[in-house]
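All protein chains of the complex are present and in place, except for one that has been dropped.
Chain IDs A and B follow the sequence of writing; residue 1 opens each chain.
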Amino acid sequence: MKRRNLGLLLLGSSLSSSVWADMSLNLTKGVTEVSRDVYDLHMLVLYICTAIGVVVFGAMFWSMVFHRKSKGAKPATFHESTKVEILWTAIPVVILIAMAVPATITLIDMENNDDADITVQVTGSQWKWHYKYFDQDIEFYSVLSTPREQYENQDGTSAEKGENYLLEVDRPLVIPINKKVRFVITSDDVIHAWWVPAFAVKQDANPGFINEAWTKVDKPGTYRGQCAELCGKDHGFMPIVVEVKTEADYAIWLDEQKQMKANAAAAEAASLTASVSMDELMQLGETTYTAYCAACHQVSGQGLPPAFPALKGSAVATTGPVSEHINIVYNGKAGTGMQGYGKQLSLKEIAAVVTYERNAWGNNTGDAVQAADVKAASGAAVASITDTVAQVVTDVKEQVADKAADVIPAEDLSKVYSQDELMVMGEKVYMTACVACHQANGEGMAPVFPALKGSAIATGDIAVHVDMVLNGSKKNPAMAAFASQLTKTQIAAVVTYERNAWGNNTGDLVQPADVAASAK
Amino acid sequence: MTTDVINDQSEHDSHDGGHHDHKMTGLKRWLYTTNHKDIGSMYLWFSFIMFLTGGAMALVIRAELFQPGLQIVEPDFFNQMTTVHGLIMVFGAIMPAFTGLANWMLPMMVGAPDMALPRLNNWSFWILPFAFAILLSSFFMESGAPNFGWTFYAPLSTTYSNGSTAFFVFAVHIMGISSIMGAINIVVTIMNMRAPGMTYMKMPLFVWTFFITAYLLIAVMPVLAGTVTMVLTDTYFGTSFFDAAGGGDPVMFQHIFWFFGHPEVYIMILPAFGIVSTTIPAFSRKKLFGYSSMVYATASIAFLSFIVWAHHMFTTGMPLFGELFFMYCTMLIAVPTGVKVFNWAATMWRGSISFETPMLFSIAFVILFTIGGFSGLMLAMTPVDFQYHDTYFVVAHFHYVLVTGALFSIFAGAYYWLPKWTGYMYNDTLSKWHFWCSLVSVNLLFFPMHFLGLAGMPRRIPDYALQFADFNKWVSIGGFAFGLSQLIFLVLVIKCIKGGEKAPAKPWDGAEGLEWTVASPAPYHTFTTPPKID
Partner (left out) sequence: MTNRESQNKLSKQTQLQTKDASVKKTVKKLMLIVFGMFGFGFAMVPLYDVFCDITGLNGKTSNVAASYKGVSIDTERTITVQFLTRTAKGIPWRFEPMINEVKVHPGERKIVKFYAKNESVSDIVGQAVPSVSPGRAAIYFQKIECFCFNNQPLKASEDVEMGLQFYVDLDLPDDVSTITLSYTLYDITSSVDS
């Protein structure tokens, strides 16, 4: 093998240039037992074919050199020989059997999908992959992350191409080493094929049907593959990246994913109450549109009719009802290439992209769509992701509205309360407005709902603390603004409480007047 | 109908006693002709025009792939190029070229005055340009041309098609009808029009291969017609043959398609076997080794071609026993194919070989086709096919089989019979230029594709990762060189038609067969009185 590679490399070096060394000339050995078996089989057949080739072509070249008319060769007259003909029928049969035996053994091994440690549901759609871990509550889309300017060079300009050009994604599939991982593969639209050469796994993703494949990787690393079945326009732009981690790293990763999920859920819940300005919607809408929609509907909004209709001036994006527009973006449209983005984009992003589509390219409807509108129009599907958190937030709001009245009958901003009064009142307010997230013991639920006990906010600058409660967090959308939900006295009380409870013991007393001052 | 033609004849002073029509002139002659030689010429010209058209599309593909990034075309147009390139080369270039050769040579080889069904013959040619006009017209429609690959896998070609499905389906229907009519004509001619004394086992191998190919065509083109009909109704009339939502199955499409598709592959290579089995003995000055085993090998390849179709579908999720069955059957095809290659080598062995252009193309055919056969054997091994499937390795494989296989054999045949067709010897230097340029460039074009595939480049992608850049550059250079080399052939043929050294009735001293017993150029009517075969 080495010698053969050497020969090819010599051939290669004569043509060499910068990236040459990166491409192997032979099939990859891969990182699994199966892939090595496959590689061995490949080499076996290659050697056999080469040997047969040498014999047959050798005989032909021999005749061409020595039995040529110009050398005065006289033709022989034989034109059949049953013996020889039987011989060269029988010998290939024997060789074929010798090849079929190891092939059969490897194949039986490859097809044994039983007793998997981990099952991942892989779903292809135009033109991205979706991974769902069967027994973990984790699922995500994996999309090409190479920036458009790197590959769209029709106008003659091209951004410098990165190292993993066209083979990089935003969120790779992550699996642990030395575990049998089973892939259950299907598709949402056309046929795709999930292929990672290093695992020797290639299986078609058929819409409506599931296929299986498995792997057991023995070396951590990042392995890259591509969709291997023509699936429409961007078939060349849906790579597969698998990160194989040690078991410990894999466990860490799982935790991270769960945290990220909670974060996203909280952000989603927060976005429901938020009112985003038109400018911000348009800005976010444009980025989202470019990333998710422009491949088909084009940056110009003119689409590629008839498969991908224009949005510019279209009924859906102008005169049609907003709810119908949202519905198509959220759920997709049956029987067309339009997929549903409900599971891929946040409510806020969908709101933004719908707003953008209704106002860009001269559509100018003036409609500004908010996350809450999306939720209303698309049905409660959102709740499936954000149920709990949304519930918590709504409950809190209701409770606050209900109970606020009896806590403090009338507000007197000039009144100065004692520490005890503030602490009693503060605890009451905390237990209705804050406890759901920050918990009774002040320890919160990291990372979305940070601890208050011993936190910088609750022990540091009073003004920052008050501001946070009044106006909410700019970084963490889960932290809502309470200015309109609580009275200034209540806020003063709750801030005092937070600064003195759970051993925070700052001794700070915050009076309604202080709150009023910073609210201005 | 046959009698009509002959009754219309007036006496003519052709030396073999042939007759002559009231030959019409200009366009009408070609529109109304029922003469097998006229129709054969039209088929050959048509296929060459289609070859250049499809080749131009290949060059668009290679230009786009010259370097990473999207430089020239949009991905969707790229897909249209790969799709129509495939359709044109298969149905427009290779198949009509073989039909053209059959039309020209079969009646002369079996000693018949014409094809058995001359008017059908005219009809089967003249619907072809319309089929391709429909197909190509889709480029100028809003929908664009078919972009779902020449294999038109559902549901990409049905629910998710760009609207070109109807054009595609009607074009394929017409091509299919044309092929079926052509095939019926070939079978009927061979069965009924052979000269007295020419038994089946005395027929030239060329005739045998076309006979078997025609049967394959008759058996599988209707299946293709059925497939495209189902695609049409799925797309426009709400059926769900291939749609899981309505109880259909997209994998079934592939089964039906490849039931047609695999014999189709042999339809494009068996006649090539016939051609080189004619030329190699002629230039080795020695009889074809193992004539009867060649016939049986051809027949068994044709038979096996019906039970290997699912080897195109190993990754679709077949059950283990299915994968094993199709793997074994596919490997079995290597046996009769091997016999053929061994027989050709044995024919050359201890011959008296000379290297005229038809022989050069034939030798190149045997070696390069065998390389395509080797990669075919590798692809047959299911576990390894999981790695090769839908990569450039497959692209390399079928281009070795179809370009250096089928196409090279057509060139060999054309160079072999050109003096018979035109009455002039062609320019030998030009033909050698054509051969050597083609040989070098075709290998530069297709050989590196093996490495691209092994390194992991999928087929049908408009842009690729950086590690594939160098090879793609060389492949593209090879592609343009190969494309330009074919213009030499065009010039050579035109020059040869216009004039040159007069060709004798039998310009090749080792050639055998009835076609060499008539004058060059072959008179408009030959063998109106059947020759006697001992």
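Points to keep in mind about this one:
To be clear about the criterion, a contact is a pair of C-beta atoms (placed from the backbone, for glycine too) under 8 Å apart; a residue touches a chain by one contact, two chains touch by 3 or more.
Keep in mind the model is a prediction, meaning the values are calculated, not measured.
Within the entire complex, contacts from the absent chain reach the displayed chains A, B. Note that of A:142, A:211, A:363 or A:500, the residue touching the chain absent from this view is A:211.
Set against the missing chain, the residues B:127, B:195, B:320 or B:519 yield one that touches it, B:320. Residue in contact with the omitted chain (choice from B:195, B:244 or B:299): B:244.
The chain not shown here is touched by just one of A:26, A:121 or A:344, and that residue is A:121.
Contact between chain A and the unshown chain involves residues 111-116, 119, 121, 123, 134-135, 184, 186, 188-189, 206-212, 323, 327, 330-336, 338-340, 342, 377-381, 384.
On the side of chain B, the interface with the absent chain consists of residues 1-3, 6, 116-117, 180, 184, 187-188, 191-193, 218-227, 230, 238, 241, 244-247, 249, 251-252, 255-256, 259-260, 316-322, using the contact rule stated above.
By definition in this document, only the chains that are shown with their structure count from here on.
Across the complex, chain A is touched by residues 68-72, 74-76, 79, 142-143, 147-149, 153, 155-156, 159-163, 243-245, 249-251, 284-293, 315-317, 320, 323-324, 327-328, 331-332, 334-335, 338-339, 341-343, 345-355, 363, 366-367, 370-371, 374, 377-378, 381-384, 386-387, 389-391, 451, 454-456, 458-471, 474 of chain B.
On the chain A side of its complex with chain B, the touching residues are 8, 15-17, 19-20, 22-28, 34, 37-38, 41-42, 45-46, 49, 52-53, 56-57, 59-60, 62-64, 67-70, 73-81, 84-85, 88-89, 92-93, 96, 99-100, 103-104, 106-108, 110-111, 126, 150-154, 158, 161, 163-167, 189-191, 193, 195, 197, 200-204, 206-209, 211-212, 225-237, 304-307, 335-337.
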